[in-house]
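Worksheet for the structure shown next.
A protein chain is absent from this complex, but the other protein chains hold their places.
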Amino acid sequence: MGYLGEIFVMAMTAIFIQNFVLARFLGLCPYLGVSKKLDSALGMGLAVIFVMTLASAITFLINKYLLIRYDLLYLQTIAFILTIAALVQFVEMVIQKNAPALYNSLGVFLPLITTNCAVLGVAILNTTAFRSDGVTAYNFLDSVLNGFFSGVGFTVVLLAMAGLRMRLEKSEIPKSMQGMPIALIIAGIMALAFYGFMGWKI
Amino acid sequence: MKYYLKLGLILFIFCAVASGILAYINTLTAPVIAERKALAEIQAREALIPNAEFEEKESDQGLTYYLAKDPETDEILGYTFIAADLGYSSTVQTMVGVDSEFKVLGVQIIDQGETPGLGANCTLPIFTNQFSGMTLEEIYVDKDGGVVVSLSGATITSRCIANSLREGIIDVKDEPNPGGEQ
Partner (left out) sequence: MNFAKELTKGLIKDNPIFVLVLGMCPTLAVTTSVINALGMGFAATFVLLCSNIIISLIKNITPSKIRIPVYIVVIAAFVSIVDMVMAAYLPALHKSLGLFIPLIVVNCIILGRAEAFASKNNVVMSIADALGMGLGFTLSLSLVGTVREIVGAGTWLGMRVTPLTYDPALIAILAPGAFITLGFLMALMNMLKEKK
């Protein structure tokens, strides 16, 4: 299998088979919190893809050239979370200055991303991930791509959820089930549907 | 400007103190973790081939394996190694013991992070015990025409364990001189 095949496997795994939200339980707070409207879900999704890709790149370099080289792996959690917090802050400032239009659509979501566990999750998972042969550890490009595809996987289910919840507003739901409970049950049914992808080994 | 320098300095002090504390705790816990891991490996090895003397070796393929000899007669009792392969959601590591004819003596899953209720059941004796006595040709899961009964709902995990076992055994078997006298 060539490198393109490897990328295909990675994309399928991150988006469908091991979806961040539905199979790994990462990034649930925004998934349940920002999925009431389609356009805000899209904004959040794009912001997450952007930050996850960048964070994967930077944390990979920090891990390889600082933490592993100087035997400081016990500082991984603290180093990664500070990097992500600083990165989010930095991205916010750059976008605000250079692309005001983009800032208007993504700006409100950026501060929320620091505490999105999917971003820290993908950074940590990348450090222990292997390619489909089970031997080769992720290199720089693999990590960046994995960050990107994981973000796409997050966005796909966020959008699907937002679409469902908008329709849900028009339906009659028992009072005690309104809001969060019904959203969780729908997420459960969605996770069940995504189980259809399980057992696929490409 | 001076104000921002002060902010940076305060943040830096906090990071430095936190790193210092973590470094100290790490010196306390790291040896315990390493020791526990080594001990678990030794115990798993000795459970598979009891009353033997182990000698560390490395195959041409880079696999570390242990040669088990009877301490009195120097007779080769078998080999143990750790087989590892990517399962459904984690790398599954299996401690394998084979006799001098490369028949499986026993296996023990030493590390896995598979789905609870499905793949994670690979640690149960009902799954691991079936490997005892199998020959190289038999270690394929039932779907691939072998005799390994897959865990229900976890063919990928079962197949990964069977495949890693087979590869490891071939690896040790193909050594020009696995007993390694000369």
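First chain written, first letter: the chains are A and B, and each begins at residue 1.
The definition used in the following text is that a residue touches a chain if its C-beta (ideal position, glycine included) is under 8 Å from a C-beta of that chain, and two chains touch if they have at least 3 such contacts.
Just so it is clear, the model here is predicted, and its values are computed rather than measured.
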Open item on the list: For the full complex, can you list every visible chain touched by the one that's not shown?
Closed with: A, B
Task: Contacting the left-out chain in the complete assembly, out of A:Tyr65, A:Phe140 or A:Tyr195 - done: A:Tyr195
Open item on the list: Touch as defined at the start, partner being the missing chain; which of B:Leu105, B:Leu118 or B:Ile161 qualifies?
Closed with: B:Leu118
Task: Sole contact to the chain not displayed, among A:Ala23, A:Ala41 or A:Ile62 - done: A:Ala23
- [ ] Using the touch rule from the top, list residues of chain B that touch the missing partner.
- [x] 6-7, 10-11, 14-15, 18, 21-22, 25-26, 29-30, 32-33, 36, 111, 113, 115-118, 153
Task: Interface with the undisplayed chain - residues on chain A - done: 22-29, 32, 74-78, 81-82, 85-86, 114-117, 120-121, 124-125, 174-177, 180-185, 187-189, 191-192, 195
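Simple rule for what comes next: only the chains that are shown with their structure count from here on.
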Task: List of chain B residues in touch with chain A within their complex - done: 15, 18-19, 22-23, 25-26, 30, 84-86, 88-89, 91, 155-156, 160
Task: Residues on chain A engaged by chain B in the complex (per definition of touch) - done: 18, 74-75, 78, 82, 130, 132-134, 198-199, 201
